[in-house]
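Missing here is one protein chain; the remaining ones are kept as they sit in the complex.
Order of writing sets the chain letters: A and B. Residues in each chain are counted from 1.
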Amino acid sequence: MKTFANANALDLRHAVTLAQQAHQDGRTASFAGGGSDLLALVKERMVTPDVLVNLKTIKGLNQVTSGKGGATIGGLITLDALGRHALVRRQWPLLAQAAESVATPQIRNVATLAGNVCQRPWCWYFRNGFPCLKNGGRTCFSVTGENRFHAIFGGGPSYIVHPSDVAPALVALDATFRIVGPAGERVLPAAEFFILPRQDAARENVLAHDEVLASVEVPAPRLGMRSTYHKVLDREAWTHAVVSAAVVLAIDNNVCHDARIVLGGVAPVPWRAHDAERVLVGQRMTPELAAKAGEVALAGARPLEKNAYKIPLTKSLVKRAVLALSALG
Amino acid sequence: MSQQRGGSSSAPIAPMKAIGHATPRIDAVERVTGQAIYTRDVQLPGMLYAQVLRSPHPHARIRTIDLSKARALPGVKAILTHENCQVVWGAGSISGGSQYNDQMKKITKHRRYAFNNPVRFVGDPVAAVAAVNRHIAEDAIQVITVDYEVLPFVLEPEDALKPGAPQIWSEGNVSPNNKNEIEPMTQRRGNIDEGFHQAAQVFEGRYTTAFCHNAQMEPRACVARWEGDTLTVYTPTGGISNCHHDIARDLGMPDEKVRVICQYMGGNFGNKNQNQDADLITAMLAKEAGAPVKLELSRKEDFIGMHGRWPTVQYYKVGVTRDGTVTAIQMRAYSGMGPYRKNSGGIAGIELYQCPNIESRIYPVYTNKTVSGNYRGPADPQGYYPIQSMMDDIAYKLGMDPIEFILKNMVRQPPNATFTNYTLDECIRRGAELFDWKKRWKPRPGSDPGPIKRGAGVAFMAFRSGVGMSSAVIQVDATRRYTLFVGVTDVGAGAKTTMDIIAADELGVAVSDVKVVWGDTDRCPYSVGESGSRTTIMTGRAVIEAARDLKRQIAAEGWPTGDAVLTASASPNPKTPGQVRNCFGANFVEVEVDVELGDVRVLKYLTVHESGRIINPLTATSQIKGGVGMGLGMALHEDMLYDRRTGRPLVTGYYFDRVPTHRDVPDIEVTFIETDDGYGPYGAKSIGESGMIQTPAAISNAIFNAIGRRMTDLPITRDKILGALA
Partner (left out) sequence: MSKKRKQEISRREFLEGTGAAVIVASAAPALAAQVPAASAAASESSTVPRTTVRVIVNGTPRQIEIEDRWTVAELLRDHLGLTGTKIGCDRGECGACTVLLDGKPAYACSNLAAWADGRTIDTVEGLARGGQLSPLQQAFVEHDAPQCGFCTSGQLMTATALLAGTPHPTPAQVRAALAGNLCRCANYNRIVEAVVAAGSTTGRATQAGGAQ
């Protein structure tokens, strides 16, 4: 590995200051949560920080604090703790399911919520150091190359799919993200945190170099709300979602009152299927309706040469996720 | 595991004292306490660390290499490139791919050096650095600048044979045979035209299999040290004797000046019964630097710089009569060898059928991918899968149960010879019964209602178990303690323990009374090396002969006294004239396919094997289970994909390779039918490759039974399943 200095952050402000200082000295800095993604990139010299700002030394950012309108989840909570948290499991089961579906126990024991949401793409061109848009180059190799795992929505000029399992769940929950930077704090709806390559092909989210994702706020569940995270993997564990569906439904008397359907593995951002949600709202839940939601969710998908299979796959997954929720009494 | 001794058609075998009883490995404690020393664990005083700079291009001529910045880094002690190191890696490229043949290595035209110019695949070593620590070595290769003239490249064997394809060698892209002629590997029996003439129907098929990496858990490493003109090399090799001789030859040294040590190694799976370029590079760096050097390849380097199973494209034409008798098999195939011929490129499978008329032509083709090499059943799983899929398909088309079709057409006698014994029908019948084939198999494929469909598949094997030369030495001292010297390393299959058990049984003592010395060419006699599933057969036989000799010596001379020892050695070279020695087996699989999601789950996996006498049922069963698990990865996941435009590899580690995890591998039920054909040690036959070679065929056939679609390309991934059903 290239040499770097580890700097333990005492609090959020200190973390931001450490990064800022480095930048002012003409050095580069990276924030490290669990480091499970960052270190791999540093070892490959795809990121070459002079300073690694260690966020894990910040106290109290690994808690779930429940309040009036919901809960605040610290960005430094490990995925393992998130998946096991009793309140999370009870109120937002899809979030716990998404966290539990990530990688392996060893990774979940150190990987953080914020780090998971901010992890870099897992496109094999990017990870193998091809000089593509995400690596500071000017082309995307996947468009005409091996694109079995790439985007069918929202692609161009990069065709990554957003890798995080937790992100679609947070978007489906209408979570908000609290960001701390040199100018102070800003709060954004989860959906606005992620950006498409056409906005900035080098990045996956709105964070500036010296901004930290501090916590996420999850609103309290509405009456009759139920949720699920369905993930398709290419082996039984230790891979990202080929596709996934984060579904939140409010159902009363077998009638759907509210719906969020957010797809993973299909687009460079967690992909909200608005039209499919509209198909459900106000309707009695039936297998036919669930199938229709799946159909509508995939309308307008634009597959590349090798990923058309994702269309029937995701349709079926949405159908099953919706059906699974309507089956929950 | 269940075990049976003897069976309906095979004579019962006589029970023995240590042999045939489950015996934990004699080195298991070292393996569970972290005390086992693997190559990477070796630390020598003053040792330097090495790093290799590898070509980023699939084909390029090196114009210049600028080492000035790297040389200037404090702590850098030696740098090698093609300019100052012209060592030829003999085992890296051999006409015909025939290993262990110095003569062939000498006349090979398409030579592979430790550092090549031009470079011919992404991962080809360009330079190597030794420095005082691993980080400085890594920094140093970052600042080496290489000026490449990029050349056209070709990745797929069929493309490489098209007119106008880039020529990787001036003789063209078909690799020469062991007579240095540009000829495909050809096999003929009977009269193929006549065979098709007799047929009522002729079926054709095209199948492909992927480039799969051995991916053993320990990435390649080496530690080399010179003391004067004597070289010691620590390296993960399954064949210390062959590796030793290869290193001496390649470095132009007498054998006595080289010592190879491998106490433990983290998996073999082929291609480690010779030396590696890493060994030569480390040795030369150590010489140049005047200090011991350790080279540890990264996982990525191991994937792109070492070897995987050759990818293939295979075309079949099969003729059958109305009653389902196969009368003709014609095959044309292409094996992608990478730019050097390291191994044969062969494709097995046709020999599994009794068919009188066959014709096969296999082209070993040069490409600009990583070099292919032997991998657990070198020619087998990638050949078994297509032909057993073809035959399975034909059975359905003729309205026959695939088992009925196999029993009708499988090999019963090898050409112009007999088998030393034959149990294939017993393996199949027994397996079908244990598996409850009639219940699990669907006469109408894809007939399960609903999106989740089950199906059953079968595949079988007949695999070499030949006898041959190996050596062993046994010593006894005045305290009546025995020491067995064998040149095995124990790649994971349990060879040391097997040898110990054989010696103990023959000497009439307990396993713990025999100490085993292994894995060091200065201390151990020749051993054939752990490849080709033959260590138990060949070295095991030598152990028996040495033990018998020792007993004779004791009887004649009495026990040694004082400091004296009695030493017995044996290097038997048995033969089976006029006979072919095979092991046999059959696998039965039940899968569940989710036709909406494209998921394939293996629900039940049952194998019946006849591998002669089982020396240690504990480790033998583990071998079969492990082979099946690996075969499952080959069937469903593993594929070293390349980018077509750049010729660069995309699958460079376990994550993208989707190697099976704990959750992917089901319980594998193993049954042995034990026999003793009078050869090998008490009738023991090969096991190491048996588990893997028919797995992809069996799984693919089960998928067909579940969904009614024939999957013709490995691996059978979700996109292919959903594509076939679309």
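Everything that follows uses one rule, which is that contacts are C-beta pairs under 8 Å (C-beta built on N, C-alpha and C of every residue); 3 or more make two chains touch, one makes a residue touch a chain.
This is a predicted model, so every value here is computed, not measured.
Of the options B:101, B:142, B:579 or B:661, the residue whose C-beta touches the omitted chain is B:661. Within the full complex, the residue among B:33, B:68, B:416 or B:479 touching the omitted chain is B:33.
Of the candidate positions A:43, A:186 or A:209, contact with the hidden chain is made by A:43. For subunit A, the residues touching the chain absent from view are 1-6, 32, 35-36, 39-40, 43, 52, 54, 56, 80, 103-107, 109-110, 236-238. Summarising the interface, subunit B meets the missing chain with residues 24-25, 28-38, 40-47, 74-75, 132-136, 215-219, 232, 256, 261, 264-269, 296, 298-299, 471, 473, 475, 485, 491-494, 517, 520, 522-526, 545, 548-549, 565, 567, 569-575, 618-619, 621-623, 625-630, 632-633, 653-655, 659-663, 665, 667-668, 678-679.
The rule is simple: only the chains that are shown with their structure count from here on.
Subunit A and subunit B have centres, each the mean of its CA atoms, that are 41 Å apart.
Contacts from subunit B toward subunit A in the complex involve residues 135, 138-139, 142, 451, 596-599, 637, 641, 643-646, 648-652, 655-656, 658-664, 717-719, 722-723, 726. Within the complex, the subunit A residues that touch subunit B are 1-3, 45, 124-125, 127-128, 130, 141, 144-146, 148, 232, 234-239, 242, 306-309, 312-313, 316-317, 320.
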